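Data first, discussion second: the structure below is written as structure tokens.
Shown here: the complex without one of its protein chains, the others still in place.
Labels run A, B, C and D following the written order; every chain starts at residue 1.
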Amino acid sequence: MHQYLYLIPALPLLGFLILSLAGRHLSRSVIAWVGAGSVCTAALITMGLGIGFLQTPPANGVYTQLLWNWFSVNRLSVSVSLSVDALSLIFIFIITFVGALIHIYSTAFMQNDRDYARFFASMNLFVCSMLILVMADNLVLLYLGWEGVGLCSYLLIGFWYETPANCHAANKAFFITRIGDTAMAVGLFFLFKEIGTLQIPQILIEVPQHFANGANNGTLIAILLLAGGIGKSAQLPLQTWLPDAMAGPSPVSALIHAATMVTAGVYLIARLHVLFEFSPLAMSIIAVIGALTLFMAGCSAMVQTDIKRILAYSTISQIGYMFLALGIGAWSAAIFHFFTHAFFKALLFLAAGAVIESLHHEHNIFKMGGLKNSMRTVFLTFLAGAASLAALPLVTAGFFSKDPILWYAWSAENGNAFLWLLAIAGAFITAFYSTRLMLVVFWGEMKTQITERPGKRMVLPLIILAVIAVAGGFIEWPHNLMHLTLFSEQVQKVLPAVVLKENLPSEFIFQGIAVLVTLGGVYMAYVLYYQEKVTLEKWRQSPAMLSIRNFLLHGWAFDELYDTVFVQPFLFITRINKKDIFDQLYNGIAQLNVTLSRLLSITQNGSLRWYIAGVLIGILFIITMQLL
Amino acid sequence: MNELELQALLPFMVLAAASVVVILLIAFRMSHTVIQVVGFLMACLVIFSMWYVKDTLPREVPPLFIVDGFGALFTGIIIFSMMVVGLFSYIYFEEREENPKEYYILLFLATLGAALLTISRHFISLFIALEILSVSLYALIAYLRNRNNAVEAGIKYLVLAAVSSAFLLFGMALIYMDTGSMEFTAIAQKTTSSNPSVLFLVGFGIMLVAIGFKLALVPFHFWAADVYQGAPSPVGAFIATISKIGVFAVLLRFAQTVNLQHNSLAIAVLSAIAMASMIVGNLLALRQQNIKRLVAYSSIAHFGYLMVAFLPGNAAGLEAAAFYLMAYSVTLLSVFGVITILSTRVKDAEGLAIYKGLFHTRPLLTCVLTISLLSLAGIPLTAGFVAKFFILAAGVQQQLWLPVIVLVLTSVIGLYYYLRIVTTLFSTPAPGTNNTPKTLHPFFYVSTYIALVAMTLVLCWLGVFPQALVDGIREFLLIH
Amino acid sequence: MILVWIIALLLIGGLLSWFAAQWNKHLAKWIALGCTVAGLILVSWLCMHYKDAAPAGSTWFIDYKTNWIPAFGIGFHLALDGLSLVLLLLTFFLGTLAVLCSWTEIKEKQGFYFFNLLWTLAGICGVFVAMDLFLFYFFWEVMLVPMYFLISIWGDTNRRYASYKFFIFTQAGGLLMLLSILALYFIHAQQTGIYSFDYFDLLHTAPEAATAKWIMMGFLIAFIIKLPVVPFHNWLPDAHSEAPTAGSLILAGLLLKTGAYGIIRFVITLFPQQAQEIAWWAMLFAAIGIIYGAFLAFAQTDLKRLIAYTSVSHMGFVLLGVFAFNEIAMQGVVLQIITHGISTGALFVMAGALKERLHTRDINQMGGLWAAMPTMGGVALVFTMASLGLPVLGNFIAEFLVLIGAFSANATLTVIATLGLIFSAFYALRMMQKVFFGPAKPVSPIKDMSAREMLMMAALTISIIVLGLFPQPVMDVVRGVVQNLVAMKK
Amino acid sequence: MNHVNAHTVLIVAAVLFVLGLIGTLTRKNVIFMLISVEVMLNAAGLAFVAAGAKWQQPDGQVMFLFILAMAAAEVSIGLALVLQIQHQNKTLDVGDLRALRDEDINE
Partner (left out) sequence: MTLLFYISSFVAIIATLLAITRYHPVHALLYLVASFLAAAMIFLSLGSPFIAVLEVIVYAGAIIVLFIFVVMMLNLGKDTAFREKNWLQPKIWIGPSLLVLVLLAELIVLLIKGIDAPMEITVVDPRKVSLSLFGGYIIALEMIGFLLMAGIVGAAHIGKQKAKTLHRFLQEEAT
């Protein structure tokens, strides 16, 4: 099976090539078939691969395939070769499977768009590079995929390029992620200087011998790489691009900015876990960043009015959970949360897309409402997604994936109360805003007329995702209730298991708290947005609340901060130096010469007596020289 | 003085005879064309006689002259330049109001003066030759006495030249007083024994005024621009090349004989003058709009460069100087040739405006002028580059870093105004400026064009294969 | 001998096309095209067979020597090693494109135009293969004059100023280099008694440290003016933006490379000691140049000027890599030389095409062009990404190698240089957005690329991608040279 | 007592020479300039004769002879020019002979 490994990225690439070169001459159906088909085939191959992997695991748990030797200069030799182990298999599965569904959805969603071909070309290219990212067996190739997904996200955010706002959002996304990437690049240089290889397996072997626990260089490298991850995964302090990235079409948000690309950071950290394990500082930084992000983003999500921005902020916050989990060493929990999150968040985005489409591009949730009956399927699927996001106990995948994180936040070796509190608060907030979203959009009276209803090709993926969003969690149960660990035992082939503190209180207590908090969130939202809206009105009056609301609405005013601290100074410098100061220098020299020449030509005044005086001066000079 | 000595002097006698012949022709009312042709033939005769006597060289003609390879070489350059100038003179004067016949007498006399300078080894001959040169030049400059301020140029040159020759004489007198002889070798014997006495140095310093004046070195350069502008174009060419070559030759010979370059003071003075000339010349030319004046200034700078080659006072310097003079004279002659051809009956082609967009109307002339200018700027593929390279080599070898650096920097400044002209040539022509080719006396036009093209080709050839010329120069310089 | 033929081909071709143009305008183009293509074929043939041409144990594949001016020990000495080979290939590749992209652009004096074009190329070839310092300087100047004509005759509105600036800057550097060459020549003569300008003879001269430093400075200044390195870069933006498209293409693609070549070939090999003493400063200036160029590029509104400043930024990587003194960086430098030639060349060709259509270089007058010309947009995207160093495209490999090599030499400066990657993203995307994205400006309907442009762009795109995915062959060609260079360090 | 110090003669010559120089510098009329030039030449001649006398050679005197001739030739042309000048611009004032000069160019 695994000799066909290369097909998985190659097929989308092929699709990209066809569409980008010949796209404008193909009919829409053909484009749709090529675009979606390539990814679906890739998905099928992945399935086959996965089955093969589960039935007959390879010797060392890794499929590898060497395609060609990329470049090699004395000790630096880099090859283009793919390798798949359990971890990357999970990612590949998500990418191809969710990707396929989203492609199918898009064939209908983008139906009337002028640049149908360009859209699918970009999407295919994205899938391809994302696959390369997760299948790369050396960091250079990984970096290739890393940059590739960045490019695609840029192209797709700015897909509707006529509106400057979109372009701006696209640029912003690219710039901010680029900052992270550059840090990561430096990390690679450093790693190479220290260890002398960029092959991931070697690194994993070398690191333990090379870095004593918490060696400075090791930490430094870890932090640099982490910066890359932060940039891609929109964590503090580089999170500001993601909400704006919603300018792209909904499927794009679903695939890139919810399911796959933004979790690349998670992948990177998990992939190089050894490196991080050896520097506690880096680990705790990850954890803290995760915790803070999940809390702050959650707060912002509570007050957003644009449906996609709500989801964007919730994405940030959910990834915050994953980082938290990684930071406290609960690797498999993090990966599992990524797994479920990919489904329900993709679902939410697609459903939101359907809603937006039906209400002719209305984004503001307060202009929606009462869609409960008019759009039945969308409502149900959305409900499933939201529930899973809110992690309603036992019936949703979200619960199964988030609950362990909450528990480990306290119980894991380097977990602590602070992290746990933030996580719990996050849980409450999550429940609150997902309920708020549901209530405002689907209950109440109708505010906007529905123009068209989503077609079959859009509904089908919704349903599939909804099912998984509900049932997907059952493959992994908490330890205290029916101990089932299909997922984590796979993951733990690659990643170490979590280490717990000694003599802990019973896990039930924490689960109980979590459940209560969640339900509390739901209830509060119910009270505020359904029972008595008056209190909300009251708050809207008070300036204090209002200012808080605005503050959160603008995502803790990070944009303003960066604008004043970085952007404006940069623009200022470039503006004042547009005409290259050095030019002035050289023009000055030229001017000097011209002036001298002007002065000298005054001496050429045609007066004979003056000329004789010149002779006199000359002889005076000569004679004086003789005297001296 | 025996017939061998006479034989050695043969070329110069022929040259002198030429002027007499011209007088006779005038007496017999011969036409301009005849005079021109005969003059040309006489010049050829000079060349032949030089080939004829070449094998018998070197030969001393005590006490005044020594006819050696050095002299022969520079005389050769002078005669060649004279022929070209004569060629230009025809088309130039044919359409001027003046009767051009006396012109040729003076031309030959001036050439004779310059030629005698190259072989003189005695103050008396030096002085007289110099005076023959300058006296004829006074007349030549003011020849077209009714137009473009020729007379003004003439009087300026005359007064300054007279003053400078007074200085020359005074300096000579001092040296004579000091050494008791006016013959270079004798002087050398007196001076080399001890380090030269004060009187000698003062004398040389005062003589330097005259030399500097003739070579238009700063600060004796003021006359140059005015005279070039006022004089007829061929005469301008004559001043720029022949007279300077002659004077430089005698300066070289004097310095070589009394090996001046071993005297730090002289070196200091000379290098100061050289640097000043390079800087001032180039700066003056920087904004100049009148091409004649521009050439004048640039030639100031060029003799500054030449002094750099003079300073080392070794064989390399000598070769470099000789090569440079050749390249320089060919280049300047072609520039003046273009000016002459473009000059209309009414006015010489001075203003840069005339040259705007010349490429569209006169591509051939433009190429000639462009290549000449590039050669002056010292750009490869032209003789000027190789020449400048030799000079730099001579300077670097002697580690005269200061003059060499100044040379480099100033020639970068110089680049600007040469490029300015070139760009003007190739820019789009100003409407209404159509300089129609002249129709008179086609034969001389054709021959002038041929001469110009030939010289341009020579420039390029020397720029790519200088070896032959270098060998030639060495061969000549070995004869002493 | 083949080297002589390659150069002669261009020289003669130039003259031919000049004269041919007198009686048929189109003949000139075709002759020029013929010459460049012929040269391209010759050189690619060389690339095929360079291995069996090389004498055992030597990195020099071809070595042709004959007397020129024996009086001064000047020989006509051409030699070819991996580096020169690669650069020759680049020269003819871009040369062909240059001829193609001036196909319709040049309306007047075509004969003279192609004459200058070919002679510039000839000069460049000469520079890349001349192994006699006098000859090198000779070619160095020869490539200057025709380029000056290209700018000053067929340039844009401000061409006079630009051409003067270009010529005077380079000439100033060149003359200093000439002084250094002479000094080296005489020192060598003093030490050995042999007067020779031959590179291989001068390799063995060892002037005492102080002098050597000054002499090296003479060389270095000439080359870093050409490269260019801040603060000697000012001739570049003007020259590039005013020159005709082909001119910009050659300037950016080849002339700058002669500076890099000079540093690699002469500065490092002739003065290994001194070069290492100044390595830190060189890398510092490189880093400054990278950042400074990027800043200025971001500020520009004139498209060609913008691209020009990106070259300033990118050439910084070359300097950085050269003075890192290790194989990885050096390989990166070679690749950077090639890929930058291709990518920036492509951008200039694009700018030229845009100017032909819109008659402006001001990016504020453009916008939303993607709708009108998606193909060009796509190509532009590729090369924009190339210039911000996206993987898959050649530039990434080059910059990655340079940086990773330089990092082990000097971490801090390399990190500063790496920041350049961020800023490069700034200007590149700004350009992309201003020109192709955003609301479409109401301009008269413009055609997408013509077949000829397609051909050129296809060639460029393919080559840049191939270099990005399969750079190894190039590295193998230059490996020998690079290893010798690095060996100098010991 | 029948001898003069060489220096004395030279100094006399120098004084005369310098006086001539002053004349050329200060006078405005071309004729006066020529006169002053004559003075300078004469001074130079004096120096030569003195030198000749010092070494008891005829050369000095011969030189003076030549100087004489040269002066004559020069003066003849100079005066011819003077005539022309007077004829053309009706004055001998050198201050008026300033048609040839760098006029101010402003690019």
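Following the convention adopted for this analysis, a contact is a pair of C-beta atoms (placed from the backbone, for glycine too) under 8 Å apart; a residue touches a chain by one contact, two chains touch by 3 or more.
For clarity, every value in this text was computed on a predicted model and none was experimentally measured.
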Original post:
Thinking of the complex as a whole, which visible chains are touched by the chain that is not shown?
Top reply: A, B, D
Original post:
Which residue, B:35, B:53 or B:132, contacts the hidden chain when the whole complex is considered?
Top reply: B:132
Subject >> Interface with the undisplayed chain - residues on subunit A >> reply: 613, 616-617, 619-620, 623-624, 626-627
**OP:** Spell out, residue by residue, where the missing chain touches subunit D.
**Re:** 1-12, 14-16, 18-23, 25-29, 31-32, 34-36, 38-39, 42, 46, 49-50, 52-54, 56-62, 64-66, 68-77, 79-84, 86-87, 92-93
Subject >> subunit B, residues in touch with the chain not shown (by the definition above) >> reply: 1, 9, 16, 19, 61-65, 95-97, 102, 105-106, 109-110, 112, 116, 124-125, 128-129, 131-132, 135-136, 138-140, 142-143, 145-147, 151, 154, 178, 197-199, 202, 345-346
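Heads up, the rule we're going with is that only the chains that are shown with their structure count from here on.
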Original post:
Once you find the CA centre of subunit A and the CA centre of subunit D, what distance in Å lies between them?
Top reply: 96
Subject >> Length of the line joining the C-alpha centres of subunit B and subunit C, rounded to whole Å >> reply: 43
Subject >> Centroid distance [mean C-alpha coordinates] between subunit D and subunit C, Å >> reply: 64
Subject >> Set of subunit B residues in contact with two or more other chains >> reply: 155-156, 159, 163, 225-226, 284, 287-288
Subject >> Residues of subunit C whose C-beta touches two or more other chains >> reply: none
Subject >> For the subunit D and subunit A complex, residues of the former touching the latter >> reply: 21, 24-26, 28, 33, 94-95, 97-102, 104-105
Original post:
Along subunit D, where are the residues that touch subunit B in the complex?
Top reply: 6, 10, 13-14, 17, 20-21, 24, 30, 33-34, 37, 40-41, 43-45, 47-48, 50-52, 54-55, 57, 59-60, 62-63, 66-67, 70, 73-74, 77-78, 81-82, 84-85, 88, 94, 97, 99-102, 105, 107
**OP:** Using the touch definition up top, name the residues of subunit B that touch subunit A in the complex.
**Re:** 155-156, 159-160, 163-164, 167, 198, 201-202, 205-206, 208-209, 212-213, 218-223, 225-226, 265, 268-269, 272, 280, 283-284, 286-288, 413
